Structures are given as C-alpha cells and as structure tokens.
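Every protein chain but one is kept in place in this view of the complex.
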Amino acid sequence: MPDGGGAVSATGKPGSRSMIDRIFGSLHLPLRDPFAIMGLAIYVAFIVAAIFADRLATHDPTEILFIESYDLASDRRPGEDGFVLGTTSLGRDIFSQLVYGSRSALLIGLTAAFVVALIGTLVGLIAGYFGGIIDIVLMRLADIAFGIPFLPFVIVLAAFLDPSIWNVVLAMGLVLWRDTGRVIRSQVLTLRTRAYVEAARVSGSSDLKIVFRHIAPNILPLSFLYGSIAIGWAILTEASISFLGFGDPQTISWGYMLQDAFASQALSNRAYYWFIPPGLCIILVVAAGFFISRGYEEVLFPKLKE
Amino acid sequence: MRDVFQTAAAAALLVTGGVSSVLAAGDKIRGFSIVSRPQAAQPAEFQFVNIIAQEWRKLGIDVEVDVMPWEQMADLVWYNRDKWDVTGWQMVGRPERSDPDELIYNLYHSSTAPKGYNFLGYINPKYDQVVEAQRVETDADKRQALLNQAQAILAEDQPALMLVHPKSTFAFDKTIWDASTAVDQGGIGIKNTWTFISLAPLGDQQDIILNSSDNIQAINPLFISGGTDSWITELVWDRLLRIGPDGLPRPWAAESYEWTGATTIEVTLRDGMRWHDGQPVTAEDVKFSFEAAMGDEAPMYKPFVSNIAAIDTDGNKITFTLSKPSASFTTSSLAKLNLIPKHIWEPVLTDLASKDENAETYQEENPVGSGPYRFASWTTNEEVVLEANEGHWSAPKAERWVLRIVPNTEAALGMLRSGEINFLSDFPGDARILLNAAEEDGDLEVVSTVDIGFRYLAFNNRRQPFDNPAFRRALSFAINRDLIVGAAFKGFAVKSNSVISPALPFWHNAAIVEFETGTDLAKRILDDAGYEVIDGKLHYPNGVKETLGD
Partner (left out) sequence: MLDLKQLGGRLLQFVFVLWAVVTILFLMFRLMPGNPLAAYIDPTFTEEQQQILTAKFGLDRPLWEQYFVYVGNLLRGEFGDSFFYRQPVFERVLSLLPNTLILTFSSLIVAYIFGIVVGAWLAWKRGRLVEQAAIPFVLTTRAMPEFWLGMLLLALFSFNLGWFPAGGTRSPGAEFDGYLDLYTSVDFLAHLALPAATLAIYSQGLPLLLMRSNMLDVMREDFVTMARIKGLGNWTVVVRHAARNALLPVMTSFAIAVGYQIQGNVVVESVFSWPGLGRELVNAVSASDYPLAQGAFVMIAVVVVTMNLIADMLYGFLDPRVSRA
C-alpha cells in the first residue's frame, strides 16, 4: 500500500494542485442524480454527527449510570429521567451510544472502502496494463479470494486476533478487493488499446506515467463505485460479527448495540427504542452508499438513463 | 518445579507484607487490569467488573478492564498462573457440589495451587490443616465446626472477592403441568431429575419440551461432558444414590446403604431393576460400573473412585472398601457414577484398551441405561428425545422428554410463550423480563432458587500487590455487595462471602456474610496497613518495592 501511495504523489509532484483538480474532476461525482444527492446528504449528516459526537452525546456511552447512589438507571424509557432514547438494561445511555456509533460506523466503513478500492484498483491496473505473468498471478489470487467464504473468514479471523473493529477492515482488505480488481482489470484492458494511450507509449512515456496519468483517471469513478458499496459491506459485516459475539466489546458500534439489545431480550421487553434506532442508522448509511453507487452507474453506463 | 518455588516465594511475601507499617511510602502501586468475559456472553460479569473498576479507582489505583472470550481467559488464568492480576470467575452449582468438600478443599488447598483448582495461588498452612481434617471427619457436627472455621479463615484472608450466589431461574407452563409437582432442589432449582420424574401433565400435552442454548456434546455414561449433557445422563442412567431435593444423598438404585466401618460401606441393590434392553441389573453390573472408572478408559471419573481399595459382591450386596475415611464418599462417588450394563460395555472397553482412544470418544448408537427415561432419538444440533421407562420403579408421569437446542435466548422466551416449548430450562437472560412476561401471559410459573455456585473476583495471590491480605481486604471491603446484586444481577442473587452457599444451610457459615463496606472503610484499612496516597495515587507501605513494574 505505501508503494502505491508514493507512486501517485510522485507523479503528481510537478503540479500537485492540478493533480488534485484532475482527480476531483475525474471523479464525476454524480451530482445530477437525486438518489446520489440523497446518499451524499445522509453521509454528510452522519459525518457531522461523528465529528461532534462528544458534544451531541448527553452521556459517556460506556459509563454505568446511576439515578442516585447505588440505584442503577436501567431500562429507562425514552425521555424518562432526561435520557433522550432511554437507557440499556445495564444502565448505559442509548442516545449517546447511537451518536458514538456513527463514529465507528464511518471509521470502519470509510477505511474499508478506501482499502478495498485502493487494493482492487492497484491490482486491476497492474494486472490489466502489464499483462503476462503478473496478470496471471494476480488473477489467480483473485480466484482464490473468490473461493473464500467471506463471513466465515471474518469469524475465524476475529476468533484468533484480539476482538477489534479493525478485523472487519483487515478481512475486507484481504478478500473483497477481488470484485473491484477484476472489473477494473477488464476496463484497463479496453483502455490500453485506446489511441491516446498508444500515443503516449509511442512518445516514450514511462509505464508508471501512462498508468497513473492516462489510465487511472478514467477508472477512478469505477473505484469509487466499488468503494461506496464497500462502505455498506463493512458496516453490515461488523454488525453481523457483533451479533454472533465476535465483535469488539470495547468499542461502541451499532452492531454492538444491537447485540447488547438482543442479548438483553429487548424484543421481549418491548424496548423498541433500543433496537430499532441502531438498525435504522445502519440501513440509512448502507443504503446511502448504494444510492451513490447507483448514481455512479448511471454516469458510467449512461445507456440506462436515456 | 518452578511453581513450587513461586508459591514458596508468595508465602514468604505474605508474611512480610502484613507487618510493615512505617512512615515513609514505598513505590507507587502499578496499574493492573481485571479480566472479564465480553458483555455479550456474560453481561452480569462484564457489569460487575466495570462497577468494581470504577470503585477501585476511587482508592487511587489505576484499574483497566481487559475483556476476552472464555477460551483466552481460561488459557491465561488456568495455564499461565503467574501472568494475570485479577479476574472475574464463577463456580457453577452441580448436584455433587452439595457436599462442601469439593469447593472448600479444591479451591483453596495448597496442593491444588500448581495445577488444580487453586488457580489463584492461595497458600495458608492453617487452612490446609482445617480442610484436611473436615475431609475425614464423618461426625456431622464436628465437621460443621471445622467447615465454619475454614470459612472464617477465608473471610479474614479474602483470597478472592466473593460477590454473589446467583439465583437460577426457570419457568414452565402451568396450564400444561401441575405446578405442585415441580420439585425445587436446594441450590439447583426446579430443573432437576426429581422434577422431570414427578412433573404431572394436566391435559393432552404429555411431553416435557425444554430448551438448551448449548449443543449436545455426547450422551455417554463414562464421559463428563457439557452441562446440558448431564441432564440426559442423569435420566437415562441410574446411580446407587442420588442427591435429594434437600441436597443430601439418598438411596436410589441402592435400596439402602450402611457404613460398616470407618472405611467400609455396604450397599444393597434394589430388586427387579432392568436395563432398557430388558436384561436384569445385577450387583456384578454395579461392580463393573465402578471398576470401569477405576481403569484408564474413563479418566474424568477416575478421581471419584481413586479412594476405592476393593469392591466385593455378595448376592445383591456390594461392599466398598476405601483406602482412607471419606466424609463425602456417598455424595462424590456413590451419587456420581452412572450404572452401566456390563454385557454392553465390557466388550467395548476391552476393545478400547488396545487403542489410543478411551471411552470418552465412544458414542453408543442407542444408549442403554436403566434410568427412568430411555433414549429415543437424537437429531444433531436440533433435539434429543427420551421416552418414559414405564417399567421403572420410579416411572415419570410425562410421556416423553424433548430437549430442543435453541441458541437464541430471545427465541427461547418467545417459544415458551407460544407453546413451542413448555419448560424453560435454560435462561441466561434478564430474569425480570421473564417475570414480566409471566405476569402478562398468565400461564407461566417462574421459580428462582439460590444457587450452590457463586460469582467472584479472584486475586492472583502469587503477585504483588495482591500478596498482602490487608490490600485484598481493602479492595474487597470497598465493594458494596448489595450494589452488585442490584446493578449486575437485577436482584436475582444473594450476596456472598463464602464458597459455601446459603443453599446448603447446614454447612454455610452465616456469621460472616454481613460486613460493612465502602470507599472510606477501604481507605482506612489501607491507611492502617501503611499504604499511602501521594498525588492521588496509592503507594505501598514504606520500603516495599514494586517488583513487577507497569
């Protein structure tokens, strides 16, 4: 990974500002698509919540709360004793957990998206452009990654690493680059034969320059498309892993909240205020990623639009 | 060998630690962590560990909570005995723990410190002496006095911070089962063999349908496997004695038994018993059952028969001769071993003797016992069905006993209300919610019983700063047990200061349970022992060096 990052900045050096412009320009943010705008708006809302979590939250999300000394503030209904969304059965503030949960969700989601998109893009670029033995090796690796059942893999990984939200990111980085890698490779294969790439090659540009200057900008939207899907995958996976009991017990996430709620029989206790909000937050953020990716599809494959 | 030196060193420190109380302060006490299992698996433990950490910080100690799953915790605490500081732990109630010996001896006798149950490394020669004496004392009153003394020593030394004896809570549908026929076994609760035999149906539903969140590991009379498995083995196989609802052993397959000397006990076998395949149960079968455990093919049962020197049969009488007197022999041996048919197991054991495997890996296709229920079917990870053995002298009132595997607690509760199960035999969840559900539903009977088992926080007595009893006392007395009962167990527990539960009233030392607690008291104890608070951090008494560092 550090190598890849270095390569980008190296080529960008002569005029790094124009490089940034070019990257943004080549992103083709799908700002005409109403879904995509909705998706982006959801992201912005959650990012704001995550940044200002400590101000929005009314309590420390892990603190055991007492009404008076030795009287645990457990199972409070929303609004009761000033708890916005009530408290858990072990006396933690639900609203504050929800707010802090957006931090881990975005942290996991965005990192995983970045890792998956970066690895997938690099693999696709290198395999597609250089071809030959490199291509064969990378694509066989992709075959193997396709043969690994993802969720079971995360479970096994989580079992022997210390429980941490980063396990999900690690597992995604190890396995889920496969889709991105394959798609980008085939895109690169068609781009490679384009006239301007040929021209650059004839004029003596280095491979590195051709890849990152002429090809990469054209596939960046594709990377973003897969990245925005990966955000959702990461958050859903973290939730599933938490539900099965392999989650990080020290980090408040929405998956952790749901797991806590189910383990405390919140359904039987009709504590809807406890297990509905985290579920809705997950749906919102994951769906937002899908909306954006859909917006991208319409930009990339305009025939659907008409 | 290393362990021996370590425990010796710990014992030496124990002596020096108590006496120093001079003016200038020693080193700052290093920060340490309390090990807990995750909230998901053990909400109450996670909760009390966090509360205790909050309370201890008030004394000027840096305390962290270290959460890890059970396998890691067991590996650390059990197999790396000098590597941890404080851990949440529990002893579960089992019928054979109705005799106090197993807990009071194994948990704190110095001989079990290197590898056995005394994992926290408590060494006290005086204590050893007392618990050894109660072991061979067959006079109940004298034994009671010795056990009271042992409990008092532990209360003084506080090798561990005893918290609570939880209440086991179970429920059943009282429109299906006659509520008066459920038997509440002291320290165990209504989920027990006596209930499964006597529970009487009121209507057409004649099957006891119960739940377990754990899968069945094995149905094997020579293998002590998962906790749920033992519900089945207790019903399919008879034992000479059984632990009664009062916690004391009573004759079962034995018609009667009698101590004929300090080390000999004569058992008379009940007449007319038959194995589920129709063969008669004989004294030879009984002898064979015990000898099977004395051999090498059933290692988990071996400790329970190691005291047997000889077994003789004469007609329907079996005489056990012991190597040394044992107060708990009836409970821990006669009421523990399953009676197995010689005609089935003899060829199996002979065959196994020539192999690497032992009887623990042998799963009978169709298990045969002589118990009140006989095996009918087993569907992997789904259910086990037993049928009433009508020919048994204590035949069950129910027709079948169906154990369903339900990994999801929420689903188990829902199933109880919808009638998919009618006996909630495994409920690790919030008992208050169960009570609320029962109130709404109207059909459910919920019974809570104080457990023989207990939850506690073990100090690693081998390691500084926990090698000093004063320090342990201070940490222990800082914690209000009522707070733990309320905030971690939702009131479904009683506070504890002894390894012998109030569920065993004859052996339990009630005098040591009530004591004052609080941060101020803890500070006073520390102050008296020479500990000092400097810049908000607790320091050792003068001259004491921190040997382990941060």
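Labels for the chains are A and B, by order of writing; each one numbers its residues from 1.
As a working rule, a residue touches a chain if its C-beta (ideal position, glycine included) is under 8 Å from a C-beta of that chain, and two chains touch if they have at least 3 such contacts.
Bear in mind that the values here come from a model prediction, so they are computed numbers and not experimental data.
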| item | value |
| --- | --- |
| Which of B:Glu284, B:Asp351 or B:Glu382 contacts the chain that the document leaves out | B:Glu382 |
| Of B:Leu248, B:Ala411, B:Val447 or B:Leu521, the one touching the omitted chain in the full complex | B:Ala411 |
| Sole residue of A:Leu40, A:Ala53, A:Leu236 or A:Ile252 that reaches the chain not shown, by the stated touch rule | A:Leu236 |
| Sole residue of A:Ile67, A:Val156 or A:Leu208 that reaches the chain not shown, by the stated touch rule | A:Val156 |
| Contact set of subunit A toward the excluded chain (per top definition) | 35, 38, 139-140, 143-144, 146-152, 155-157, 159-160, 182, 232, 236, 239-240, 243-246, 255, 258, 262, 267-268, 275, 279, 282-284, 286-287, 290-291, 294, 303-304 |
| Touching residues (missing chain, whole complex) on subunit B | 69-72, 74-75, 78-79, 115-117, 207, 209, 215, 217-218, 223-224, 299-300, 303, 356, 360-361, 363, 377, 379-383, 385, 400, 402, 404-408, 410-411, 414-415, 417-418, 420-421 |
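Simple rule for what comes next: only the chains that are shown with their structure count from here on.
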| item | value |
| --- | --- |
| Distance between the centres, which are taken as Cα means, of subunit B and subunit A, whole angstrom | 46 |
| Residues on subunit B engaged by subunit A in the complex (per definition of touch) | 38-41, 43, 46-47, 50-51, 54, 67-69, 408-410, 413-414, 429-430, 433, 436-437, 480, 482-483, 486-488, 490 |
| Interfacial residue positions of subunit A with respect to subunit B in the complex | 64, 66, 70-72, 74, 89-91, 159, 162-163, 242, 245, 247, 249-250, 259-260, 262-265, 267-269 |
